[in-house]
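Apart from one protein chain that is not included, each protein chain of the complex appears where it belongs.
And then chain A:
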Amino acid sequence: MKFDTPATTNPIDQLKIVGKPIDRIDGPLKTTGQAPYAYEQNQEVSGVAYGYVVGSTIAKGRIISIDTEAARAASGVISIVTAETAGPLGLGSMNTAKLLGGPEIDHYHQAIAVVVAETFEQARAAAQKVKVRYAKAVGKFDLVAERANAKLTNEGRGERLTGDFRTAYAAAPHQLDEVYRTPDQAHAMMEPHASMAKWEGDKLTLWTANQMIDWGRGDVAKTLGIPKASVRLISPYIGGGFGGKLFVRSDAVLAALGARAAKRPVKIALPRAFIFNNTTHRPATIQRIRIGCTPDGKITAIGHETWSGNLPGGKPENATQQTQFMYAGPNRMTATRLAVLDLPEGNAMRAPGEAPGLMALEIAMDEMAEKLGIDPVEFRIINDVQVDPNAPERPYSQRQLIKCLRDGAAHFGWSKRSAVPGKSRDGRWLVGMGVGAGYRGNPVAKSAARVRLDAAGKVTVETDMTDIGTGSYTIIAQTAAEMMGVPIDKVIVRLGDSDFPVSAGSGGQWGANSSTSGVYAACVKLREAVCKAVGFDASKAQFADGRVAVGKKSLSLGEAVGPKGLVAEDAIEFGDLSKKYLQSTFAAHFVEVGVDAATAEIRVRRMLAVCAAGRIINPKSARSQVIGAMTMGVGGAIMEELAVDTRHGFFVNHDLAGYEVPVHGDIPHQDVIFLDEEDPISSPMKARGIGELGLCGVSAAIANAIYNATGVRVRDYPLTLDKLITHLPSFA
């Protein structure tokens, strides 16, 4: 099904099941431990052996020699694979550094060997006996030092100019010119990267934690040099990804190589302390923002430049993404520059671009509002725009950021905020409120599904879509139930298998909208097939209560499809509506923080997100997405940072004791309000993405609240207490 004109009325609009806060249909399996994750697919194989990955202990250089003799002699060892013994390996199209390194070393903890043994403990013990000699080379590990060597990239169209930024900025009566920094961040999802591989002849089956089955299938094939058709990926349950599992990683490739060498199924889970330097992370940024304004708060010039680093061939963190579109202003400049760094591979993490970009931009907006003496909510409203500011003929499909801000301000009690910072106190706590606007694009991608209706009236949906904890199972079941007119417990959803039709996968907050649209398309086809089978006019048929009816003629679905049932398969394919219309999602984040007047300890006291993201397919799972993202935003604002050792070129705090993410005690009551929207330009579901929006703008709202509480402006994330304490008034 081609989606190239805005949706009209369709069966989803009945909203009998779609739009309802239905509990996760996979919830009981998960809460009772019966949902098997990749490492737990024990019923699928017998005689499994265990792989343990050896990582490089230098960041850059060459392996002179690997001595595996002692490891081979260790008890239980079956085989050891290194780059030397693995045979020729390709590089996945989504990978920057090789997943099995050697002799060249590209980064710290790059995998250089896998030891396969009878037990996990034996594999680990033997891996620790592998002795490697290196020739270290000088690497580049310091973004600040390499900033001057960074090159302009094509991300965001190079140096994108609209109007005459430099002249307008120079002429602006009010100017802001500040530099902000965001650190390297880790996905830190709960489930580690894990895979289990089994070969049958030259056919590989890989149970793996992966968000994008078809990408993964292609890259496994490309890396191993085998046809894509010879690879099957299975990933029905995934314990979080946040972008860290968009791509095939060393666990998958080394499980496959280990299994081939051992002639046994092999499983590998990356140890937590290995994940931080072995896999990908969100790259650090340095961002310079310039805003020029008239005295009444109209932006006349806005400039946003960003610098990040990556391995040669890697991509930049495009932190200017939102600034191209978010606020009004006739004169604009954005530029994304990239330096070469020999740190581990930087790549996508939840809301890549916008998350760090808004961490900077939304502080800048707060600062500019203060310079102007305008309330920061009003300042954003003054600069709202309903069209692409670079191409005014291109409207937003829907943009209710003003309503998000106004509703949020009213709900949160924004009027009680003191415009002068450092004035509000609750006992020992300095109290402040902050606002940050959220903006995230609404990408969509082709997504296919197969839908089967059986004689019992049950509907089975198959698609290689993944559920990374987001609720895909449930919203897909809701979509099929609504379309076929059956209760949700008559729908079976099967996901995460490359034998199923190729979906959009989970990433970039495109998954929910795209994959349910694909299911919609397949259901439209199935409805037509049902009608054809019984001689009904599909345009007049009603599917409801497990029956199909035209006028007074009515049949149960089981009767309609007969003993063999019916199957339909289709894909949603998106036309050029995203070119004609700018499609985005919007949020207003309001936060109240307390800062201990003595110790500068920061506690978030209240949070509210008001989101505008089209139709909300399931308010319960959508709310879970948003509060999870707000929690991640708290981490990003006040604690998360991969500490770079610029001498040795690695992230030092490479475990969950050192890389701190929020605990329950850090998270207060969180409110989420969804605006009642439907967006017929986005998809037949009339939904937009929600999974990443909740993270966009929230960290800056916290930073702004900390400023409001203390009067101390910190432009360098995370806002840990050491950055505040020397600026606080004395405490006695």
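To be clear about the criterion, contacts are C-beta pairs under 8 Å (C-beta built on N, C-alpha and C of every residue); 3 or more make two chains touch, one makes a residue touch a chain; residues count from 1.
Going forward, contacts and distances are computed from a predicted model.
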item	value
Protein that the absent chain corresponds to, by UniProt name, given "ResB-like domain-containing protein", "TRAP transporter large permease protein", "HEAT repeat domain-containing protein" or "Xanthine dehydrogenase family protein subunit M"	"Xanthine dehydrogenase family protein subunit M"
Full-complex contact with the absent chain, from A:Asp342, A:Asp596 or A:Glu692	A:Asp596
Option from A:Pro6, A:Gly163, A:Pro619 or A:Gly658 whose C-beta touches the chain left out	A:Gly658
Positions on chain A where the hidden chain makes contact	57, 121, 124-125, 128, 273, 428, 596-601, 603, 638-639, 643-645, 647-648, 652-655, 657-658, 660-666, 718, 720-722, 725-726, 728, 731-732
